[in-house]
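Of the protein chains in this complex, all but one are displayed in their positions.
Right, chain A next:
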Amino acid sequence: MIISVVKTPRNSDGAQRSSYRQSYRSYVGAVSRLGLTSALTARRLNTSRRAPRAHNITDKVSPEHLAVLVKKEWQLSYVTPLFQFRHTQLKRYSQQLSAFIAAERQGVAVEVEEPQHSFKASFSVVHGMAEAEEDAETILIQVHSKHHFSRRDDPEKCVWSGWLACINGSPEYIRSLPKDFICLPLFGSSGGDPLTSSVKSWFQQTFDCCFGSLEINHTSLQWLGSLWTNCQPESNIQHLKMIWAVPVVPPLQITYTVNPQDAWELWTCVRKDAQVEKEGEEEEEEEEEGIIDIEEVNMFMQELKSHFYRHFKLDLSAGNLVQVSTALGSAKTSGRIKISNSRYMISTLTLLTECALLKMPV
């Protein structure tokens, strides 16, 4: 991939031609990123990824932050790169967002500096989440509500929370952005819809970005199911539950729950087969141990489906996987995700970051 920005020096030419030049320059500026075009149109989800390893994330990320991130169900969105977002300005953003929410809520104009808003927004950096060098640090946003009648020492109630993250984001994409932009493509929110839309519109107006809904498609759900199953020996997944929507009239939903040990055994068989096959092809290096391939995932799912078919004479291939859940977390096709165990959070977020980056319009 070649990303090149051609900058013709200013005022280097006669007046008459400079207008062409300027025009060209803006043009070149606009299209220089099109070196990405081929990558953009041909972009697919990675076909292989590293198996989740139990992260010692508790060492890196503060327990308060982890407590917020874990055990909540998040509604996901993708976000285009943020313009002039500064990790150093979070205090000011907190003030502005508080004022914005108050304005939206009460329909009044409010002074930004005013301390007494009924909603208090706070921004914070979740240190230790970023994996790759290019990843921007995760941002956590919380909105607390204050009641007029509550006593001063009453704990403020958190009514909304959300985060922006980029975990193992494509370095090529991130490097291709001008330095004014911060790439935090994954947005999770939990709380009332009016607040969510307030926060989104504040971000849109402040950082000139756009929010779009992020679904977790069939393939990603299969990936998650497999990745979680892979963790069984280290951390009991308790069950592998899948919900399939079958397009019949009336619509049929099939919940398919697999015993964790059975799922693990099936998975190891699939893995072994695949490894043997690979070794047959070429001498594999030892490092490849932790890599899971899309074919293994497909095979695993295929085996689960055929098992179901043997019992119920129903081919699940006709339907769509709409939800996957284990004790480690759950994911729905509508873009809702819940991460129950922080140890495997990173690999899940990596997959989701990838999904979000696939949605980027430029």
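Going forward, contacts are C-beta pairs under 8 Å (C-beta built on N, C-alpha and C of every residue); 3 or more make two chains touch, one makes a residue touch a chain; residues count from 1.
Here is the rule we use: contacts and distances are computed from a predicted model.
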item: Listed names "Dolichyl-phosphate-mannose--protein mannosyltransferase", "GPI transamidase component PIG-T", "Geranylgeranyl transferase type-2 subunit alpha" or "Centromere protein I", with the criterion being the UniProt name of the chain not displayed; value: "Centromere protein I"
item: Per the touch definition above, residue among A:Pro81, A:Gly188, A:Gly225 or A:Pro260 touching the missing chain; value: A:Pro81
item: Chain not shown: contacting residue from A:Phe181, A:Trp264 or A:Phe300; value: A:Phe181
item: Contacting the left-out chain in the complete assembly, out of A:Gln204, A:Thr268 or A:Asn298; value: A:Gln204
item: Residues of chain A in contact with the chain not shown; value: 4-6, 8, 17, 20-35, 37-38, 40-41, 80-81, 83-84, 86, 89, 92, 96, 99-100, 102-104, 106-112, 114, 177-178, 180-181, 201, 204-210, 212-213, 215, 359, 361-362
